[in-house]
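A single protein chain has been removed from this complex, and every other one stays in its place.
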Amino acid sequence: MARTIKTDFLARVEGEGAMRVVIRDRKVADVELRIYEPPRFFEAFLRGRSYLEAPDITARICGICPVAYQMSACNAMEDACGVTVDGPLRDLRRLLYCGEWIESHALHVFLLHAPDFLGYDGAPAMARDHPKVVEDGLALKKAGNEIMRVVGGREIHPVNVRVGGFYKAPSPRELRELVEPLQRAREIALDTVRLAASLPMPELELDYELLALSSPGEYPIDRGRLRSSSGLDFGVDEFQDHVVEEHVERSNALHATLDGRVYLTGPIARFNLAFDELSPLAKEAAAEAGLAPPSANPFRSIVIRSVEMVYACDEALRLIGAYDEPERPFVETPPRAGVGSGATEAPRGTLWHRYELDGEGTILDAKIVPPTSQNQKAIEGDLYRFVERHVDLPDDELGLRCEQAIRNHDPCISCATHFLQLEVDRA
Amino acid sequence: MAEVASAYLPEPFRIRRRRRETADTWTIELEPTTGGELFGFEPGQFTMVYAFGAGEVPISISGDPGRRDRLVHTIRVAGPTTRSICGVKRGGVLGIRGPYGTAWPVEGAKGGDLVVAAGGIGLAPLRPAVYAALARRSDFGRVAILYGGRSPDQLLYLGELDRWQAAGADVHLTVDRADEGWDGPVGVVTTLIDRADFDPARTTALVCGPELMMRFTAAGLVAAGVAPERVFVSMERNMKCALGQCGRCQFGPVFVCGDGPVFAYDRIADLLTVPEL
Amino acid sequence: MAARRKKLAVWKFASCDGCQLSLLDCEDELLALAGELEISHFLEASSAVAPGPYDLSLVEGSITTPEDAERIQRVRRASKKLVTIGACATAGGIQALRNFADVEAFTSVVYATPQYISTLETSTPISAHVPVDFELHGCPVNKHQLLEVLNAFLNDRRPAIPGYSVCIECKRRGNVCVMVAHGTPCLGPVTHAGCGALCPAYHRGCFGCFGPMESPNTVSLTREWLKLGAGERDVRRAFRTFNANAEPFKTAADG
Partner (left out) sequence: MKLLEQPALDDLLGGLADRGYRLVGPTVADGAIVYDEIRSAADLPAGWTDEQDAGRYRLKRRDDDALFGYAVGPQSWKRLLHPPSVSLFRARRNGEGELQIEPETEEAEPIAFVGVRSCDLHAIAKLDRIFLGGRYVDAAYEARRGRIFVVAVNCGVAGGTCFCVSMGTGPRATFGYDVVLTELLEDGRRGYLADAASERGAELLESLAAREATPEEVAEGDRIVERTADSMGRRLDTAGLPELLAGSRDHPRWEDVAERCLTCGNCTMVCPTCFCTTIEDVTDLTGSEAERRQVWDSCFTIDFTYLHGGGGVRSTPKSRYRHWLTHKLGTWHSQFGESGCVGCGRCITWCPAGIDITEEAAALREEAP
């Protein structure tokens, strides 16, 4: 007997995808995460555009993590122009990025993922029984959005980011107004770590390689070299020597491997690889939640995300405290012919860009590897192992758990098409 | 502390009766929720009617200026605000401020003939003038009412038209499109000018309807020998304040809200011919 | 007041999810909204799906595949009122840049095996496929405007979403004009208001993310851009971005 468990429209993920699991004779025959979100061809139409347009154009790949796109694009362009952005401008970027981490993680933890653990179909339903949880989540999310609004101009597709820095630097007074809401947000984030740690956790161990940026003395967000759990250590410009993307029929997204192996980027990777760089408060919160590297249960990613929110609040407050309004809001980036690559840590994993420019700064070639296509094989691996262990669960329950397992990685389908439906087939 | 906008504040009025005139037009009778007498008004004046949350629009008073116990409006559903207003049931409350604007010169027409020419909803602003004239019927010579509508089922106040006729008015009706029951003339209001009996030399004419209808009717009356300064029309322009302060109702040099809505034709005849003024 | 809660559905076509996220970004109003409306279909927020008909459908994204061209017909049939949200749904979005190029070439640039991809040659706005009751501009939409549209539809009134230029908002906000005072080319004069003149407030020229305003004079603005030293290529790029397929911008880019 074969049975198929499938979900045609995966809810509470960003974008459109489906999932299908085929079980034959109580063995998993096939799992697939199918991305049917229509392709949008960003890499193609970036060709012929100005290097200065890349941050605004690539932001439109994803409304959930536009800052990640803007930052990776800026890094790549600055690399191509041979310019480094440092000091207060770099701090401002990191601050803006903290805003996106808080916003995106809060959205995922409270509105998308928590309902799985608590047995609701969505946050509005969950809010009826757990109003405080949802209200806290929204307050946390709002604090992240406030950073985006003040530093970036608006929450989605900020307008203030440019190659070389910003169009306008916020005044210290504007930033100080963020302090109080962030302090409250940090308290909520600490509560969130406790709440997340108390949720019923299905068992699952992952065994693939982890990959994240790494930069000495800081938790990876906006720059660094790439380091993996197996000890790989390479520069952003060497990304394509290690990561290979292939196109599979069922998907409008590409699937990536790291030196031929399945691997994972994102909060789990960052936490395990860069735990030491978390702020003392974030480490404490993790310890209190019983979380320490190595942490290999992907279901616990919700706890890790919560810890990262504590960190992001901490880091944002630190950056605001140390802020000195820069003399100029950007550094000049005269274009030059060549290739530049850039990578940053989007909330859901490493986002890599590479551009080839001509002497006038016109983009000749663009390559973007989003976190979700890197994680897709790992997500399917999780599904495979999860279904294998729980093959006797009824279809409904199994389906729900599979969706939850997918959400562990906060896949962003809009990003990957440049990615979901669940289907379980039990013959 | 100053109230920001005393002049902008509507008074709450309660609907005590409403009547469906046609498929999309209602006549409502209102009284101040605080009780007391209605403000005095002259025929041709309008108020600003506020429907909660939807908006506020100029609406002519269509009731009898001799009666101080109720405010009467006849409103055609033209968009969201008028739909909202017409949707409020008996007992419901609307905001009212006014009255505003200039009046039909009913007094000034005394001693001569009076022609009232209306198209469609345009009869509503003229009704107070008809009431006023018929109340003092003997002060006037002939009183002719020329009224045209798109089709018979769109004519307002049909029952009343008969009473007006009985009270000594000479009522002529026409429609653009006849239906089975219609045996009257078919055509635009201007065609009624020839049918009516009045002495142009001593006639005052009050005209209200769509702008194009007013232009042609006024021109027709003048051609028939009525002095241009004795022909009056009522203009419509976008209007938000009715206080002469929002600037929107300018029609060339005049503000429709205060210099109008009722204008002597000779004052604005040339403006009426300028496109997009 | 309505005894029955009105049913709201949110649909996604080709897009970045940003416009529907704007709804979730209404942190202060979200729970009230969920109370006033029955959120019947909103996959990004809930896996609970109630069947139509829906009183109001918000549609994000453009039509880029044959399947979506059929799906939008079903959405329209199930919706009493249909409001498109964002540049993708109202103008085809940035993915409409394919309308100006060879899709097969595009597909092969991004995907190793283009034959796996099923896609139309064009990205078209929702209004090219079904009647639309209201179009809300922006890439992304402004959340206050989104709330205003929801409010207006709930209260059956005209949404206060003016079609004039960004300049009017710019001056109300008290910005110093970047075009006149800094010589920075700005699309504000031909761009639909709604963002609150964000870019000029951040010392950059508007890049037209809200699409064309009610009476855009792109010819005159292009002339002014050239006087400020912008090249024709800059003008073409500016008009050919997030609202490339909106007629006035399309014409302007063609020069």
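Lettered A, B and C in written order, each chain numbered from 1.
Following the convention adopted for this analysis, contacts are C-beta pairs under 8 Å (C-beta built on N, C-alpha and C of every residue); 3 or more make two chains touch, one makes a residue touch a chain.
Just so we're clear, the structure is a prediction, and the values are computed from it rather than from any experiment.
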For the chain omitted from this view, which of the shown chains does it touch? B, C
Where the complex has a chain not shown, which of C:33, C:75 or C:209 is the residue touching it? C:33
Touching the left-out chain: which of C:99, C:122 or C:217? C:217
Which residues does subunit C use to touch the chain missing from this display? 1, 29, 32-33, 36, 147-148, 150-152, 154-155, 157, 160, 162-165, 167-168, 171-177, 179-183, 186, 188-190, 203, 214-215, 217, 219-221, 223-224
Residues on subunit B facing the left-out chain by the touch rule are 1-12, 14, 33, 50, 52-56, 78-79, 82, 88-89, 91-95, 236-238, 240-241, 243-248, 250, 252-255, 258, 274-277
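What we mean here is this: only the chains that are shown with their structure count from here on.
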Subunit A to subunit B: how many Å between their CA centres? 65
Go ahead and note the Å separation of the Cα centroids belonging to subunit A and subunit C. 25
For subunit B, give me the residues that contact two or more of the other chains. none
Across the complex, what residues on subunit A touch subunit C? 9-16, 37-45, 47, 49-50, 53, 56-57, 60-64, 66, 107, 111, 115, 121-125, 127, 131, 134-135, 138-139, 141-142, 145, 153-157, 159-160, 162, 166-168, 245-249, 251-252, 254, 329, 403, 414, 418
Residue numbers on subunit C that touch subunit B, as the complex places them: 155-158
So, in the complex, the side of subunit C touching subunit A is made of residues 12-22, 24-25, 27-28, 30-31, 34, 39, 42-49, 64-65, 68, 93-95, 97-98, 101, 103, 105-107, 109-113, 116-117, 119, 139-140, 142-143, 195, 198-199, 201-204, 207, 209, 234, 237, 241-242
